[in-house]
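What follows is chain A.
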Amino acid sequence: MENIKLIINFLGQLLPAINITLIVSVSSIVLGSLLGLGLAAAKQSQSIILRVLSSIYVSVIRATPSIIMIFVVYYGMPLLFSGWLHINIEGWNRMYFVIIALTLLFSAPVSEIMRSAYESISKGQMEAGLMVGMTPFQTFYRILLPQAFVVALPNFANSAINLLKEGALTFTIGVVDMVAKAQMIVANNSGGYAWQTYCALALIYWVISLAIDKGVTLVEKSYQAKRKTIAA
Partner candidate 1 sequence: MLKIEGLKKGYDGNEILKGISLDVNKGDVISIIGPSGSGKTTLLRNITTLEQADGGHIQFAGVDNDFQKLNSKDIQTIRRNVGFVFQNYNLFNNKTALQNITEGLIVARKVKKREAEKIALEALERVGLSDRRNHYPSQLSGGQQQRVGIARAVALNPQVIFFDEPTSALDPELVGEVLKVMRNLADEGTTMVVVTHQMNFARNVSNKVIFMADGYIVEQGSPEDIFEHPSEKRTQEFLTDILANV
Partner candidate 2 sequence: MSLNTDFMVKVAQTAIQGVPVTLQIVLVALLISLPVGCLFALIRIYRVKGLEQIVKLYVSFVRGTPIIAQILIVYSAFPSLLNMIIGKAAFSINPIYYAYIVFTLNSIATLTEVFRSALQTVDKGQMEAGLMVGMQPRQTFWRIILPQALISALPNITNATLYLIKNSSLAFIMSVKDITAIAKTEAAFNYNFLEAYLVVWIYYLIICYSAEVIFYLLERYFSKFRRSTKKTNLFNWRPLSIKQPEVRAEADLTESERTNHAQNRGLKKRL
């Protein structure tokens, strides 16, 4: 009972820092999806160089720990910028470095998700669209895209949850997010009530993950309902 009260108390102290987590996650998801789209396009392209490069990129990212990616971006980018472009970015908000690192990490699985969703739609759909007189773009936009969306959605949400969790490493380069806040609270209590504090932290992430899951299930259900009525 005592512990539950403590955890609720800590929840109240941690929640104000949630906006950092949300900003980092949402911007990385948006930017990462765009980069992922580009990668998926590169993988489909005629140029063998583009295909090989994007393949190598995706496979390297797959084998890269997120913490290392964050550190390399954080320490490496300022050097790159000052050395090649003579721009000093040391003073950037540290959050930007995390967003860049997470964008790079997120783009790889997303490109694979997009590609496999696109490939899962049968070629006949495009041919049928062209045969009823739609342009390739119209067919893509009105027929292929909605179908690919349904296929990609669960995996995309899964990756988004992973990204949210990787975002919890933001604190390692000194941004005061929820994790950093939790550590501060523990330090202020001279190490006391540590596990209660961290449980409160975990709870917040758990609720967000469950919410994403729930949202996806609802969207999926509504799509399936549509399909069924068409089938029947």
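Candidate entries met the following condition: all candidates are chains of the complex that A comes from, given by their letters.
Please note the rule applied: contacts are C-beta pairs under 8 Å (C-beta built on N, C-alpha and C of every residue); 3 or more make two chains touch, one makes a residue touch a chain; residues count from 1.
Owing to the predicted nature of the structure, the values given are computational and were not obtained by experimental measurement.
Within this complex, chain A touches only one of the listed candidates (1 or 2), namely 2. On the side of chain A, the complex with candidate 2 involves touching residues 55-56, 58-60, 62-68, 71-72, 75-76, 79-80, 82-84, 108-109, 112-113, 116, 120, 150-151, 154-155, 158, 161, 164-169, 179, 182-183, 186, 194-195, 198-199, 201-202, 205-206, 209-210, 213, 220, 224, 231.
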